[in-house]
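Here the complex is missing one protein chain, while the rest keep their positions.
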């Protein structure tokens, strides 16, 4: 393992200390339990957005805390979802009285821990809704299973909902918007190499020289299948085909029902991605893949979108939701409407995403 | 070699095509000869800033073309400096009549090719000055040698001089400022792994599991010496010690003398970095090292600065001047004055550096 | 079973987890994200540091402390599941200083119910449920047949081991392994494995004290 770390067990905390010291104008860090929050929180009468998950996906989530995006982020250990007490403390810290949205990636650990946090916060009288992101088309079956994972769309949902909250949307409006972003986002990723979890010290899996894992998540877990590494164009085509061939996906997600005061199962179905749509194209590095290669992927992606009659009206290219040092990339296509475009363009000022201010 | 590429010989061009398609609002790309330029160039009566160098350091330089930074960038083949005809064409394209600054990293290839371009542009009546960046403290001797390399300070000089040009500084003022930034910037880097040049297909050097190269440049070349990989704190201490122990460095650099109409040798000496100084701390990834590890380096760096009485008033953390997929990092400390701070904070809108707008 | 035996159970389990940390992590590397051993070890090291302060309290309180410690230190799927398991278990035996066979049955059943409710997994989904369910069933049958705690637990552990091994050919439907689809087949589930170890530790704590018991 070749990393710039001290002791593996101190890695997450020390990285947060570095962030705190680097970005004291934007964020503050609470250590026990660990969460990162906007330096100016709580903001009265603003819906607060909290996300979180295992560490190792930097800049997500802590790098997106700040004006126009997240109010707080709860980092777990590497690839291990955070604990309910972290979320509860973060919730109390940023609660401005207008309610809280948890943006949760659909992994059993994250889902269960955020559900526990929701129950705890509710029992303390704080209005919390948790919205799940499950955009990974690599996972096919959904009935009776965990369903799809939450990947690239999470970043986009955090930006768009963060802007909405900043502009004064109320709790239900932000929740509706977040659900809409999730349903309109589709992602697919591949790995050229595994990553190395510091506490484990060796790569999670071994890949031959000409092999890749197709349909990966963001935790260094193996993908749906192993295949041959081909050219950037061919790899991009395979990713894009998975996204474009993805028809209406239906799943049951559990959300808190404010009226009933209990968890309810909701059936949600993705609207199809039809020719003529406007999209945001997000080409993401898994960590080790450099920007120059992402532009090759984007080049082919743009060509395919053009052929398919999809209009790319916004894009994001870079390492935003990573798996430590993994080589590889993911593509997210988010079908945009005018409201989402406006919110995407709204000013944002966080350590790792900034424009308009 | 595990990369998302098509044919190695098409890599640079295809990456530029991806950029052009992704950022058509900010930049345009000319292909033969290759250069990237501001979509709104030329800007009348504004000094234009051009940089360039081998590709493989992305986002530098093409990612820094745009409002408040570069007017054009000339990308060479991977790690191979661009050719004079590229610079000449870029120069003619962005010339707004107020003169041109070439920001040149002090490598023999870059220096010689930019000198040839300067002569060509001058012969066509365009006022060009070329300012060298040589901030790498790993290289010790300077008399009768190539001297120091240009590394991290290049990014900072491009931002600061870009802002100055945007604000209406004239040619000599921008040149003076650029020289001042160079003299006040110091960098030192290390590699945990080599990188793989696509056309070569294998790593440039092999490192054992517990080994690093200390004092590297940005072209995958071996460093000053090979040593043992220690903790992030210890590695940071070694880098910082090199920067802090660096005393007044004197060298002779060749610049064009406008009055004499010929090249002249100038002796330039770095002002020392004394306690009490305000600095910009730039922690840079060589490409493969993830953000989370950079924050560990920043954490220790901040601690050392505090002990040394250096006040970090600005920082930049991320992959900005890379060596393809190399794991490793570099630290740049730039001693700031109020003018530089103001120019650093000025709005910038490029594909890879953006704030204030 | 006394509260001292409960403490011993937890100590034995913590030691087993430490020994099997790498093994559990390797199992998780094959079909998950390579952290199950690390997670459990972090949690139970924390539990060990908390135990002295509650060692003399009733069993309900001890288990509640375990639960709270796991919930706030493990994270991941196993953190909320084991946390919920111990939370429900603690409620089932609230205030008790010693457990009868019936109490133990209620403890186990409540723990299992908590896991089912939180995780929504069914038997055959390739999770810890596949260890826990047959174990609780076997324990209930033995107790119904009037067998004493130790032999009932022996039967539970046998059933747990079978259940654990049965996860190998299963196609995962819950947890991270479910994302692998067909590729999850042929690997033993890490959570089912740690769950077997926790029951095995319970048995060891009971048998180790067989002489010193009544």
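So that you can tell them apart, the chains are marked A, B and C in the order they are listed, and the count of residues begins at 1 in each.
As a convention for this text, a residue touches a chain if its C-beta (ideal position, glycine included) is under 8 Å from a C-beta of that chain, and two chains touch if they have at least 3 such contacts.
Please read these numbers as outputs of a predicted model, since none were measured by experiment.
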### Chains on display which the left-out chain touches in the complete complex
B
### Task
Identify the residue among B:49, B:90, B:139 or B:333 that touches the chain left out of the display.
B:139
## Note on the structure
Missing-chain contact among B:82, B:185, B:288 or B:351 belongs to B:82
### Summary
The listed residue (B:18, B:59, B:152 or B:217) that touches the chain absent from the view is B:217
### Message
Using the document's definition of touch, tell me which of B:197, B:212, B:316 or B:343 contacts the absent chain.
### Response
B:197
### Task
Could I get the residues of chain B that touch the absent chain, sorted low to high?
33, 54, 76-86, 107-109, 112-113, 115-116, 136, 138-141, 144-146, 149, 197, 199-200, 204-205, 217, 219-222, 224-225
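Operating definition for what follows: only the chains that are shown with their structure count from here on.
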### Summary
Among line, ring, star, complete and other, the chain touch graph is line
### Summary
Rounded to the nearest Å, the gap between Cα centres of chain A and chain C is 32
### Task
Report the inter-chain centroid distance for chain B and chain C in whole angstrom, where each centroid is the mean of the CA atoms.
56
